[in-house]
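Of the protein chains in this complex, one is absent; all others appear in place.
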């Protein structure tokens, strides 16, 4: 169940896309952002932090892109579906790469598993939102 | 229950404050941020939007401060408890003012109720986190 | 001349793309973000704010995407050029749409001219950065 913000967009004004699906994506994006930020900070503190630079950088990007995408999805009916589509695609790609790197590291650094899972859920939610945006164009 | 990110910070390294309480505050801050952003966008679209400019501005600030505070609380053990304390105080104050304005508007604009509730939960979580930070200094 | 941050990335470590071009893009993105945020707030306060909702929404997105893109470009050598490319493309598109809407409004609302110009400079800087990123892949 997404956060109560879904209830805000109860109205079905013309041009507003499925608020439930968008709320799920906003929710997943913010959860991924939090997980990335926590993951990145734990990576910083491990003894051989240099091995985790890639993870820190991917996590940092992913957090920033997830928040920016979440904000964009909060603006409905959105006046520019094409930019929205591109931004969701960039966010999904960032989440996918971050999940892959976190999974690669998970044997040695188990803290990365939580972040990998959150990022994968965000990829799925982004794909659902993308379908709506592409259909709405 | 806060989001899984709490599980990330399972270790109790010296200097790390109560991860459960911090995770609750991060969680509340991100939920308030999402509610503010949604509230602000709905305010924009009402017929007499000028009546809601104050609400839009407070919501926008509150969203930004909540996210910045959430990021800061993700960095533990934090090297600067004094800035952390000030930032949480600023965030709590922003949430308090936003909740007050949203409640003032709630009879005419019921969508603001959800945001008011999320902001008030964030104020409470900030006060819990503040107690920890002040004790930890 | 971009801001001094260009000087930071003086080293030419393997895989780091042209720091001058990236610094120009970061600089242009942050200037566009500031202009969008200022423009959006002035739009809110005009008498017939409803005519400017589209501008406010585009400005808000554009500011968020510019900052997220600027952060991403600060991480070099970046481990994921494909996401970087997509993000720069999304940012350029957002700036282009915002500039177009601001120019459309400029006769009636001259404050939008400054923002249109900043966004167009950011589009150009994004295209320069994109060329580097695509060549570097």
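Think of it as A, B and C in the order they're written, each chain with its own count starting at 1.
Criterion: contacts are C-beta pairs under 8 Å (C-beta built on N, C-alpha and C of every residue); 3 or more make two chains touch, one makes a residue touch a chain.
This structure is a prediction, so every number in the text was calculated from the model and none was measured.
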Partners of the unshown chain among those that are drawn: A, B, C
Contact with the hidden chain (one of A:16, A:44 or A:132): A:44
Residue of B:18, B:61 or B:128 touching the missing chain in the full complex: B:61
Where the missing chain touches chain C, by residue: 3-5, 7-10, 13, 26-27, 30-31, 33-35, 37-39, 41-42, 45, 63, 67, 70-71, 74-76, 111, 114-115, 117-118
Hidden partner interface residues of chain B, rising order: 54, 57-58, 60-61, 64-65, 67-68, 71-72, 75, 78-80, 82-83, 86-87, 89-90, 93-94, 97, 101
Footprint left on chain A by the chain that the document does not show: 41, 44-45, 47, 49-50, 53, 56-57
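By definition in this document, only the chains that are shown with their structure count from here on.
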Contact graph of the chains (line, ring, star, complete, other): complete
Interface residue overlap between copies chain A and chain B, same or different (over half shared): same
By mean Cα position, the chain sitting nearest the middle: A
Angle, in degrees to the nearest 5, of the Cα rotation that carries chain B onto chain C: 180
Whole-Å gap between the CA centroids of chain A and chain B: 20
Centre-of-Cα separation between chain C and chain B, whole angstrom: 27
Overlap residues in chain B, where contacts from two or more other chains coincide: 41, 45
